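Only a single protein chain was left out; the remaining protein chains are all shown in position.
Chain lettering (A and B) follows the sequence in which the chains are written, and residue indices restart at 1 in each chain.
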Amino acid sequence: MADGRSQVKRRAGARLWLSATWLGLLVLGAVFAPLIAPQDPLAQDLFGARLPPFWEAGADAAFPLGSDSLGRDVLSRIIHGARIALGVALIAGTLTCLIGSGLGLIAGYFRGWPDMVISRLVDIWMAFPPVLFAILLIAVLGTGLSSIIIAIVVIDWTRFARVIRAEAMSQGAMDYVASAQVAGRKRFSILLAEILPNVLPTIVVLLTLEMGIAVIVEAILSFVNLSISTDQPTWGSMIAEGRLSIHQAWWVLVFPLVTLFLTVLSFSQLGEGLKDHFDPVLR
Amino acid sequence: MTLIRRILLRLLTMAITLFGVAVIVFFVIRVVPGNPIAMMLPPGAGEEDIARLKALYGLDKTIPEQFVIWLSGVLQGDFGTSITTRQPVLALVLSRLPATLELSVVALVIAVAIGGTLALTGTRMRGTRSEGAIDVANGMALSVPDFLWGLVLILLFGVLWPVFHISGRVSPSLDLPFVTNFYLFESVLRLRFDIWADLVAHMFMPALALAIPLAAIIAQLLKQSLKETMHLDYVTLSRTKGYGENHVITREALPNAVLPTLTLIGVQFTFLIGGTVIIERLFSYEGLGNMAIDAVINRDLPLIQGIVILFALIFSVVNLVVDLTYAALNPRLRHG
Partner (left out) sequence: MSFLTIENLNAEVGPAPILRDVSLSVAAGEVRGLVGESGAGKSMIGKAVLGTLPSAIEISSGRIVLEGEDLQAMRPRDRRRVIGAKAALIPQDPLTALNPSRRVGPQITDRLVDILGWTRHDAQTRALELLDEVQIPEPERVMRAYPHELSGGMRQRILIASAFAAEPKLIIADEPTTALDVTVQKQILKLIKQMQARHGTALLFVTHDLGVVSKICQSLTVLYGGKVLEDTRIGDFFARPAHPYSAALLAATPKYTDPAASLTPVPEAVIDGVRAEIEAFDRMHGHV
């Protein structure tokens, strides 16, 4: 039995490391995109359109993962696309986390009417199909990076609020909080000094998961052509394009799809791994 | 008595939620900077034309006034007229609803079948490598959303091994003799299995894409709750009666393990229905979600409102049904 457990642990550890490595590579690629990318991601060349990846006949070594129907380099577009994907993940994830966790803490700790209002709002939000809501918001706000970020924050704050509210509530019922109150501490300072540190691990886990969600939402929005201006390379728009030319040039779909798949999987596995790390009792 | 009160209470919260959804959608849409009227007019149309059209769609009144007019219409079943197609919103939405409902229900059935099988197999194989393999596959399926599974399926069954259709709901060449839009259902009733097969070949991939994440959640939760149940005394007692592992799992443990899974399936089913929006787009499936995206892109305000309200209504009804099913299946609640 002890043997089985250590095996599980080792596997979980490997998963954590693989995810972190992939995300690390992606961050490096995004930061140094102009230096690494072999081509200008926007440069079109209709004579070099739909070049296959390097191992197939007729490939051009300057386009290692081939080119799309306008002759743009797939690899360069993926690397530049990482900038947008990770940028959205970081900014939207953090903002969502701050707003959602803040509201969750207030609702869960202070209870009363703030809780009533926030919980009611969460219920209403749950009745919206999230993708439709996102598309609706983008239509209202207009396309662009900031619109995507706002849309993600507006849709997903409930994800944090729900969980953090429940955690804050159970923490608030603990003896140490009661004794802090008896000692005459201000409620707000108890919230920051006692409750927050105890729910922080959950917040970190949720944030990691949220980043993966942000990446996918951005991809979906660019897929339906509602993300940012069409000439910017995004994974979603590459996938949309690849979906159309799937029978002529599979690589235009496959490479961005694999990248997106691995990235989403990595964020999620990292989140799950952190959850196990913070809460060993659960496993 | 308690059941009726429970239903009434749920209906009340449902009404409040739907009202909230209506308010939010209505006002969010009215902030739209883009002008839908301008898109409908030929270039060079005069101010008068604009004013006339605005009046026609009630856009010349203040926003609260518009809301009151719209809401009173909705309560009488009038959701307004679509700006792009100039047809009644209700008729448009109802014509697409069956496609989305069929897709969602088929996806749910697939998810329950796969998830249930995995949970039962995992429980049967508990403690072995096979159980570990099931857990890892589950973790993967859970981490990746339906949109990506849809793309993966397109590659697998649309390109590498092209056995299913990758777009549409039914082949356009087929002559459909149906009176309703529940094609799948009606094709069975009319014994038109040729059409049925064509529908399934179109529906298979989008339904599977929607089902995979839900199947993983069901498998995970059901297996966990089965494994807990397998340690209980009545399961042991059943073994001493001479029953084998399969009987013990399916007859003794399963009925008790299903209840906690059921509530979760309800919540997750609403997520699945939400997922139809993008999945329908991905597979060019002519359902409500696909129509919704077109409506948003075309700024068709009345249509967007109608679709969002309908989605919210479906979500609420699903939650209500799950709640009541739970009450009906749990002997403890049933006999209060």
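Throughout what follows, contacts are C-beta pairs under 8 Å (C-beta built on N, C-alpha and C of every residue); 3 or more make two chains touch, one makes a residue touch a chain.
Please read these numbers as outputs of a predicted model, since none were measured by experiment.
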Touching partners, among the displayed chains, of the absent chain
B
If the hidden chain were put back, which of B:R30, B:K54, B:R124 or B:R239 would touch it?
B:R239
In the full complex, chain B touches the hidden chain through residues 127, 232-234, 236-244, 247, 252, 255-256, 259, 331-332, 335
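Please note the rule applied: only the chains that are shown with their structure count from here on.
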Using mean CA coordinates as chain centres, what's the gap between chain A and chain B in Å?
23
Spell out the residues on chain B that touch chain A in their complex, using ranges where they run on.
13, 16-18, 20-21, 24-25, 28-29, 31-34, 127, 132, 136, 139-140, 142-145, 147-148, 151-152, 154-155, 158-159, 166, 270, 273-278, 281-282, 289, 292-293, 296-297, 299, 304, 307-308, 311-312, 315-316
Any idea which chain A residues touch chain B in the complex?
4, 8, 11, 120-121, 123-124, 126-133, 135-140, 142, 212, 216, 219-220, 223-226, 239, 243, 246-247, 250, 253-254, 257, 260-261, 264-265, 268-269, 272
